[in-house]
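For this depiction, one protein chain was excluded, whereas all remaining protein chains were kept in their positions.
Chain lettering (A, B, C, D, E, F and G) follows the sequence in which the chains are written, and residue indices restart at 1 in each chain.
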């Protein structure tokens, strides 16, 4: 499964705490604390990438760990 | 008949001899001579006003002689 | 002695106008005068606003309040005039270049605002005043002095553009179909909101000559053949449609008018004061 | 360490960008980068051209040839760039104000010419950069600092305007519907001719605040509910249609492209010489 | 706080001044740092039956303002550098058609987009020469928030009296700072309205050559049906292609200014008389300069300051006259020496003229001015 | 007729000159009396693989020309007064972004629509000050049809060499008259191309501070991915909000001109040395003036003529120097004294300066010039 | 008498309004006042600076050279503006700010302005008014009554009580320190 190779990453200094990722995370595992995003249960993350897709500040994303070829980011 | 009260008038000094009136006169009674419009058989004129309507220089028109009320010019 | 409609609506001492023999603009200018005459409007309340171009010279001949502005900006001047004094009947006369090249932005925004101004476009498909350069309405492949090898631009359909931008009355006629022209101008003037009537005109001097389309007479004869009323569209087969240009009323709807809406705000404060 | 798509397409040292927390522009800017990445284009051949506005600041962050021009004129600059070097992929990023207020004329003329440029409009329905004045896309009755009593203007439908002006690819998506946005941008870039993708954005700082519409999250939730794909239009009843905004591909046709047509003339002379 | 005392931004004072002067129409397009003028106009105008419209760009705004004025309402627009550049064509139109209106330009750092939020005085020459062809123009530049109120009223008055566009050349410092303003009561300040025709419509000549050079102006819709054109025209308002009429028209247009200098030139003097070090200053730089003058005086240097409020027409004669017995003139400006060049042109004595210039987006400090002065003085002593 | 000898209008010579200089892109919008430049460009450019585009207005034309130049083609636009006013905002953009291009303004009677088919020299000051903010600009003005060819080539050369917009300020007289022009062979005249970067893309700084003050310019698409903005920027091309960088940038921009005056200033002298009555002249007025000088000489009056071809930067030092031993200077201009004011500014001797001015749509005749001179001479004798 | 104040923090903290209220209040007492602010291009959520000069004479140069009172509500603004503070000036910082140990002034007040707004008033938005209360206690020439009047005239309708409460809490923050000392 492709999801296995991915991991959610937060770039804290870029996060402006807007809460968009949290609102639209289907698993509701993101939350804002002290104006920054945080993850509740990382293991519940389904690696759907919706948070990355809608983060206006590129502060949260899925990193592929064993990627050989460019996958679609859409 | 309303036509009876009208008469075709040519304002020679304004005519630029473009020939538009002559071309579209349904009775073909207008012609251009020496760069000005002229009438062949005035009595054949049906007072349709098409010449007036399309003369770009307002050099030919129907004059109403006994008009009491404003008639449509269209 | 000129005819009554001319005497009543023109500055006769300034005629004959500067337009070339056979120029279609004279026909359209008269059509506007007839429309005004038939509507029995107060001459002192009529403003003719124009830009720069052969067509825009119309303003100087008509016996109303006349404002000959800068190239392309007539509608913007007209907007100020109308907002300042809503009692005025503001009519813009503009060329295809004036209204749709340099003036395109003001045109679409007036459409959008639906401000109560009537715009009549004398569309001769060319920049006449400057000597025959192609305009945004010059048909593809035709020539202009700046399109010596044939125009590669696609032409605007001004009526479509205006509709897309939100105008509430849009119609087209030609210098051949003068009665229709007068009818549409009358309806446009009476329309509450932004109205646009495109009058297809002819420029024998440049457009006709450059494109070897003959005299004014030839050009107008062409109109007789090529323009078809929009109501007949469905009856035509595909091949016929290609070579035809449609005329008629394309749009006629009622929507909130800009100035009326603004006065609602003013009235709101008036009421507040009187309360 | 930022993500791969960011590293590959952005000037990372200039991030984070100046946009406010929750500003939709960042979402759209990323969508463009993803589209470019997926199309595997040569970065050296991509030009991003923008005007002035919050949205137009995008140019400075993207790691291509970037041209941040004057307010409203991006498309005109882009036209020169593309005509001078047709090998370039020219993408304009513009705001609703930049493209449809002051820049409206250049927009409609680029549509008309069908020149091979892709324009992406970040439409937040407001002038963000200058602090929240209403724009040509601010919905009627909403507020802006210059519409303190509610906007009385009618809003442009930018997609309709572009279609009426002759654009050959026209689509709309939103910061909520990002996948669609990416898809349309990709298609637009690949389209030969003038293509336009409107991306509905959000400005929580001014639009949201002025209109008491809450946070960025609230605004984006609104989009989820209000935007409906155009394909579903026929299935909706009249009342539903009123409150919906349509998205999707509105136009996708092939017509002669400006630069290709121009090169036919050049080639004609080349042949003449070689004969 | 007394109702008439307000604590306002320069931009706000401008709107209050305009309304005091009778403004009933504002057309504009937002641009930093002038936007507050549009915003406050949008709030205030409908309350007094006036009208605000946001146009699609600055060109349209300028056009609408001219149209609005011809429609009978006192009209204003406001912008900053880039928008001011765009308005130029239609400003020329207002000049030749003699339609009163007020254009506010809140200067910001240029050229081009430059430093959009920073102050500058870089548009001094543009305000006179920005549009093509010779033309008359009046340009006023306020030195404080309350002065902004006053000069806005005067700008409207001049524009109505002389039938010409008047430019209020502000700078970001004055535009955005807040100070106390006392709003005068109705009648306290003169408000001038355009001269209306005293003749029948049939006798009316819209561009008549009268003794005062200013033709009476009928508004559209008042029963005088005349023609307005940006082409050279004769006294009837219709275009003519005659060298005589062209000359006559331009002479009258320029004459409206040249024969009314006493009325139009506004300036202030501060410790000028006994000074030998003279500052010539305008706009926000007046503020730094006054502080500098005070400090120099404290140190025993006889400094004085001439404050130009009417920048165009330039107060040539006055400056010529007061410069006669001065040793040196300093012109501190937030540009590369635009007013200095004018001073150089008019001062024909041996008096040395020095520019103190910065065009970097910051107001020049009193300290820097004094440093510059002392450097020069030091050199003179060394000689 | 020899292939290289042509009988051309000034406007046509301009296009030939531009093509000689390497023009490959023209964007414009027609306007009298410049239209022939667009028309001939439309005819000629595709034949040499170049491109002509008619834009929707002058603003777009100016924008397209800047875009075209950045895309790698030498680019030009042409217009007249009203269009020149509209181009101003984007001219300022070209100044601050240092994108080479040539803007032709064929002056016609202003202000506003004015006298559209008549000659004028009314845009001299606008050419320098038309856009907001201080900025560098080079303005050349030809005196004949063949001079138009030459100065067009030089305009391109300067624009490429110094990376700035150059304005060719023509007038309707020169633009529409026909004269003999000898088109030089390839190589006869120098043609300058922009300096290209000599470094790797990763090392490239688009706005580097180099000794010659002119940064190397990469065209878009050549592998250097950089940012161009009208905001104040540092040497990387990215916006900064720093007074130091703002000052540094403006200093460099102005320095490109100030440190190259010897190269940029073009002028001619005619019988200047032994003259005591000096004319300072430019453009078509050179023609009337030369005739006037010849007639005055015939009558024993020692007249001479200084012809300004580079109007901006103004040849201050040169005029200062040659005016030293002159009794009087006459400046005949088809405007109200725009160059005269500059002469007044720079000439600090007792030498009297007189304007001979008409702004009525006609070239001033040699006879009128001589009348004016004699009137002054008569008064002097009477004293 | 001449006092220069500089209020700094981030975009939405209402410091411009605070400056205006302050200046307006002293004008009522016959003083002159000038208020100005910085407009960075990065004003969107970035640093914010509001300056007030109060004087019994004409105020010429309108910018603050070196403030008699500097307020810093954020770390960023402290880092940017507190460096060159005069020895005799008052430095007022929110407790969230880390001031290090190299303060140039002898008069530094670190108080929980934002927390007071959040916790005692329940609205972080009124931090600016809390700060005003503190400033009132630190600058002599500011009158309690006229300052309150100004606050009431400028805050949104319906929020008057809240703001007066915030103002009083602000005053208390300083009074408590003074009492303690």
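Assume a residue touches a chain if its C-beta (ideal position, glycine included) is under 8 Å from a C-beta of that chain, and two chains touch if they have at least 3 such contacts.
Predicted model only: the values in this text are computed from it and were never measured.
Residue-wise, the contact with the chain that is not shown comes from F:365, picked out of F:276, F:352 or F:365.
Listed residues F:78, F:140 or F:173: the one in touch with the omitted chain is F:173. In the complete complex, the hidden chain is touched by one of C:6, C:35, C:54 or C:175, namely C:54. Of the candidate positions E:239, E:283 or E:355, contact with the hidden chain is made by E:239. Contact with the omitted chain, checked across F:208, F:291 or F:316, is made by F:291.
Taking the complete complex into account, residues 1, 5, 7, 32-33, 116-118, 172-173, 176-180, 284, 287-288, 290-291, 294, 363, 365-366 of chain F touch the chain not shown.
We take it that only the chains that are shown with their structure count from here on.
Two copies of one sequence, chain C and chain D, touch each other mainly through matching residues, since over half of the numbers at the interface are common to both.
Of all chains, the one whose mean C-alpha position sits at the greatest distance from that of chain A is B. Looking at A-D and D-E, the interface holding more C-beta pairs in contact is that of A-D. The mean-CA centres of chain A and chain B are about 81 angstrom from one another, to the nearest whole unit.
Chain E has its Cα centroid 56 Å from the Cα centroid of chain A. Chain centres here are Cα averages; for chain C and chain G they lie 60 Å apart.
Among the residues of chain E, those touching two or more other chains are numbered 32, 46, 56-57, 59, 82, 89, 93, 112-113, 115-118, 229-231.
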